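Read through the structure below, which is laid out as C-alpha cells, and then see the notes.
Removed: one protein chain of the complex. Kept in place: all other protein chains.
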Amino acid sequence: MSNATTDYSDLKALYINGSIKKDKTKSHTQVLMNKSAKIMKSQGVDVEHIYLLDHAIAYGMIKDGKEDGQADDWPMIQQKIMAADILVIGSPIWLGVKSSVATLLIERMYAYSGDRNDKGQYLYYGKTGGCIITGNEDGIKHCAMDILYALQHIGYMVPPQADCGWIGEAGSGASYGDTEWDGKKIDPPTGFDNDFTNRNTTFMAWNLMHTARMLKDNGGIPEVGNTTEGWQNVANAKSDNP
Amino acid sequence: MSNATTDYSDLKALYINGSIKKDKTKSHTQVLMNKSAKIMKSQGVDVEHIYLLDHAIAYGMIKDGKEDGQADDWPMIQQKIMAADILVIGSPIWLGVKSSVATLLIERMYAYSGDRNDKGQYLYYGKTGGCIITGNEDGIKHCAMDILYALQHIGYMVPPQADCGWIGEAGSGASYGDTEWDGKKIDPPTGFDNDFTNRNTTFMAWNLMHTARMLKDNGGIPEVGNTTEGWQNVANAKSDNP
Amino acid sequence: MSNATTDYSDLKALYINGSIKKDKTKSHTQVLMNKSAKIMKSQGVDVEHIYLLDHAIAYGMIKDGKEDGQADDWPMIQQKIMAADILVIGSPIWLGVKSSVATLLIERMYAYSGDRNDKGQYLYYGKTGGCIITGNEDGIKHCAMDILYALQHIGYMVPPQADCGWIGEAGSGASYGDTEWDGKKIDPPTGFDNDFTNRNTTFMAWNLMHTARMLKDNGGIPEVGNTTEGWQNVANAKSDNP
Partner (left out) sequence: MSNATTDYSDLKALYINGSIKKDKTKSHTQVLMNKSAKIMKSQGVDVEHIYLLDHAIAYGMIKDGKEDGQADDWPMIQQKIMAADILVIGSPIWLGVKSSVATLLIERMYAYSGDRNDKGQYLYYGKTGGCIITGNEDGIKHCAMDILYALQHIGYMVPPQADCGWIGEAGSGASYGDTEWDGKKIDPPTGFDNDFTNRNTTFMAWNLMHTARMLKDNGGIPEVGNTTEGWQNVANAKSDNP
C-alpha cells in the first residue's frame, strides 16, 4: 500500500480549536490537531486553523452579534466554514464534557440551520466533519458523541472513526504533548508514542479526505427526499401516496 | 421534484428493534420503524426487520455464546448485519437513555470489531446506519448520539440527519401510534400528524439510501490510511516520514 | 399536610441562569426558575438571581481573569456561590445539550476545586444543588445529568429529583411561558398547566430546602474519609491497615 494516487488538492479543511486557554501556545489539543492537519496537507488539502479564543464571539442563536451592538467575529468564521469541505472541531475535556468554547462554536453554526444550500438542503449538506479531543481526565468518547451528533444533525456526513484523541490514566498527570511533568523531562512528548492515538488520528484524517472526495465527486448528496420543500413529493413518512 | 430515478433495488436494509417489551405488537418504536422501512421498500430496497427480544441473545464481549453453553441467536443476526448495506437501530427511551436491549445489540456488534473486511478495514466499513427513537419522556437526541457514535466508531458512515423520533410534551401521556389514551380515542394516531417527525423520518430514510448507493458505487471506502496493516505506510500521525 | 413548620429563614439560595440570550426578559428558562424561587421565598429562604450574560465572564480554568488583563466578574459571582447553601443552575437546551453559558459557569466553579472548606474538604462540601431546564426540543434529562454530575463531583449533595423542566412535543413550537405562538394567544401560558413540570419543580424546591436544612443542622458532612489530608488515616482503598 502506498500513498493515495487520488488528488485531494481541490479540498479545503478547516480546523477550529475550542480550547478554553487564552494563550493558544498552551493548548494540548492543538498539538494533536496539528498532527492531523499535517496528514491532510501532505495530500495537498488546503488547511486552515482557527483558534476560537483569538476572536470575539457573541453568545446567542444569532447570525451576527454586531446587529445588536456586540463585538462578533463569527460571520467571518462562518464564511470559512462554508468554504471548507472538511471541518474538524477540537475540544479539551473538563468534567467529562466538551468545553464552553466548543459548545459556543456549535451553537453559532446551529443558528444558520434555517438556511439552505443551493440544492435546497440544509446548509451543511455535502460537507464532512470530525473531532479531536484531549484531556488528562477521561471523556474522549463522550465529547465526541456530543460533537459528532451535532455535526450530522445539521447536515455533515460523519465517516467511520471520525473521532480521535488522547487521555492519560485516571487522575491528574501530563497532558498531550507535554515534554515535562512534575519536574521530569518526558521524551518523546506525552502521548506521541501512543499507537492507539496515532492510528485513530490517521484513520480519521484519511476517512475525512475519502469522504470529502466522494461527496465532491458526487456533487454532494442527491436532493431527493431531504429538502424542506420537496420531501412530501416523494415517498415519505407522512402520506401513503405522495 | 419526483421520486428518484436512481435504482436502489440492489440494496439491503436491516431494521433491528431494541424495545424492552416482550410482546412486539406493543412496541411504539416499531410503528415509526415501519414508516421508515416503507419508504425504503417503495424504492426497491430489500428490507428485513428483527425484533431482538424474539431471540435469545447472550451477554458478553463474545461472538457466540453457544461456545460456552449459552443459548445465543446472535451469530445468525450478525450474518444479517453483515449482509445489509444499511442498518437502522430502534430504541425506546427510559430515564433519558437508550434501552438495555439496544445496548446489548451494540455490545454484540462491537465484539466483532477485531475482524476485518476484505480490504483489511474494520468489519463494518462500507456500510451506513441510523437510528429511530420514541418515548413519551424526552431523550431522542441523547439516545441518538449514543447509538450513532457507536455506529461510526465501529465503521459505519453516518449520513446527515441519521436520527428521527417522536416524544410528547414533558410528562406521561400517549405514545407514538397510540389510538387511545386515558379513555379517549386519538385519530390520527399519536404523532402521525407531527411534521417534524415525518420530515426527519423521511430525510433519514433517503439519506441512508443515498449514502448506501454512493458507498456501493464507490466500492466502499478506499483502503488508504484506514487499515491496521497499512496506516503506517502512508502519511500518518506517528512518523513524519512514512 | 400543611406547610412545613421548619424554619428555613437562615438559608440562602442562588439561582444562576445560563441562557444564551442577551436580553434576559426573553429567557423562557427564567420563567420556570422564578416559579421555583418563589417556593423557596415563601418559606423564608433568602433568594438571589444571577443572569450570567449580564456579566463579563472570562474563559479558562482560572480564578480571576483580571489577573491577566481580561474583564471578569466571576470572582464576585464565586463569592455569592460560596455564601449560598443552595445553588440552582438554569439552562436552555440546544441540540440536546446544555448551553455554552452553563458550561462556562461550571468550568469557572471547577477552577476553584483545588481549594478546601474549613474542614479540609473540597470547597463545595456542605452545599446542595439542582437544575432547571427548558427548551422546545428534547433534552431535559441529558442536560440535567451533565449538570448534576458536575455538581456532585465538586462537592454538592444532590437530593432526590433535583432536576425539573419543560419541553414540548418533538419539533418546534411555543416555549415555556409563551403567551403567543404562531399568531395565536396561549392562555394559560405554555407549560403552566403541565402538572408533571409543576410537580417536579415543587419536589425539587422542597428537596433542596430539606437537604440544605439537614446539612446545616448537621454542620455539613463529617470530615472523616473525605479530605485530601486525612483519607489515608482512616479505612481506605489504598492500604489494608491505615
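Chains: A, B and C, in written order; residue numbering restarts at 1 for each.
We take it that a contact is a pair of C-beta atoms (placed from the backbone, for glycine too) under 8 Å apart; a residue touches a chain by one contact, two chains touch by 3 or more.
Being a predicted model, the structure only gives us computed values, none of them experimental.
For the chain missing from the display, the contacting residue among C:Ser19, C:Ser36 or C:Thr190 is C:Ser36, taking the whole complex into account. On the side of chain B, touch with the chain left out of the figure occurs at residues 20-22, 53, 58-61, 68, 70, 94-101, 103-104, 106-107, 110, 146, 149-150, 153-154. Residues of chain C in touch with the missing chain: 1-4, 6, 32, 35-36, 38-39, 42-43, 121-122, 124-125, 141, 144-146, 148-149, 152-163, 195, 197-199, 201-203, 205-207, 209-211, 214, 218, 221-231, 233-238, 242. Interface residues of chain A with the unshown chain, by the touch rule above, are 95-96, 137-142, 145, 165-172, 191, 194-197.
Simple rule for what comes next: only the chains that are shown with their structure count from here on.
Among the chains in view, A has its Cα centre nearest the centre of the complete protein Cα set.
Averaging Cα coordinates per chain places chain A and chain B 23 Å apart. The distance from the centre of chain A to the centre of chain C, with each centre set as the mean of the Cα atoms, comes to 30 Å. Chain B and chain C, compared by their mean Cα positions, are separated by 36 Å. Multi-chain contact residues of chain A (touching two or more other chains): 146, 149, 153-154.
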